[in-house]
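For this depiction, one protein chain was excluded, whereas all remaining protein chains were kept in their positions.
Here is subunit A:
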Amino acid sequence: MTAPSPELEQQFDATVARKDRIEPRDWMPEAYRKTLVRQIAQHAHSEIIGMQPEGNWIGRAPSLRRKAILLAKVQDEAGHGLYLYSACETLGVTRDELTRMLIEGRQKYSSIFNYPTLSYADVGTIGWLVDGAAICNQVPLCRTSFGPYGRAMIRICKEESFHQRQGFELLMTMMRGTDEQRAMVQESVDRFWWPALMMFGPPDADSPNTEQSMAWGIKTHTNDALRQKFVDMSVPQATALGVTLPDPELRWNEERGHHDFGQPDWAEFMRVVKGGGPCNAQRVAHRKRAWEDGAWVREAALAFAEREAAAQQEVSA
């Protein structure tokens, strides 16, 4: 790539400064493009890998209505993956390339999906806490500087917010059920609370990419600010549900106007990010198997389309 003219760089900087959108055909710094590919791909992969932990319960959903809700939700996640891969393709990479990066472990996805789903309550908890945390992270991205990403996020946030309500509603319903069901909900919240807090990423002091991403308008809030917001919003919800959040340090701080809370086990976070979570290998192996098992189908579709196109040409010739 030749060095950009100062004019192009100025235009780019001015667009970001006015909080306007950068579009795929606009000039952009190579590092900006790379950062976006990394972030959007990671986000797309998270949607696709995220189908697995909840998909784990579709076959065992305890009512037909819950089965329909869960299947439709997991299907929505595939749809989100599609929008995001499409947004990423506007930056000059293909879905095939991105899928390969995922199954070869060269790109990451949200670590939360490396935890197992162990009871039906987890379906509700993932909706309430995991989708809730995802929304906190993603709402600011609706205003991100890259147009296709921001527009995909608007659509995704609407659906995620809907999923979150469904998850919360499942937990509310279970809390009105039997003692066993209430215990199931509490046990699930105990397991998912800390991993949900980890979803905002490491503390700001240890987040190397935050500063540049904020300067580019890709990211608009820091990890710690979003985490605080999530905790403040979750506490009254937990009270409404009748569950206890498993943090002895959690209390309202009048002076700050926010809740004080404990820190997740960041050593565990790093272990899971580096592949040492309970489901890392399983999640990637599942994706890899589905992709490889489907290779002959994709090849057949391509061969068929080529033959049809050739036949069409012969007819019109």
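The rule is short, and it goes like this: a residue touches a chain if its C-beta (ideal position, glycine included) is under 8 Å from a C-beta of that chain, and two chains touch if they have at least 3 such contacts; residues count from 1.
Definition applied: contacts and distances are computed from a predicted model.
Visitor: Of the candidate names "Phenylacetate-CoA oxygenase subunit PaaC", "Acyl carrier protein", "Tryptophan synthase alpha chain" or "MoxR-like ATPase", which one corresponds to the UniProt protein name of the undepicted chain?
Guide: Record says "Phenylacetate-CoA oxygenase subunit PaaC".
Visitor: One chain isn't shown here. Among A:Y32, A:F168 or A:W216, which residue touches it?
Guide: A:F168
Visitor: Given that one chain is not shown, which residue among A:M28, A:A41 or A:I69 touches it?
Guide: A:I69
Visitor: Per the definition of touch given earlier, which of A:I58, A:L118, A:A225 or A:M270 contacts the omitted chain?
Guide: Checking each option in A:I58, A:L118, A:A225 or A:M270, the one touching the absent chain turns out to be A:I58.
Visitor: At which residues does subunit A meet the chain that is not included here?
Guide: 48, 51-52, 55, 58-69, 71-72, 74-76, 78-79, 81-82, 85, 120, 132, 135-136, 139, 142-143, 154, 157-159, 161-162, 164-166, 168-170, 173-174, 176-178, 180-181, 230, 233-234, 237, 240, 286, 289-290, 293-301, 303-304, 307
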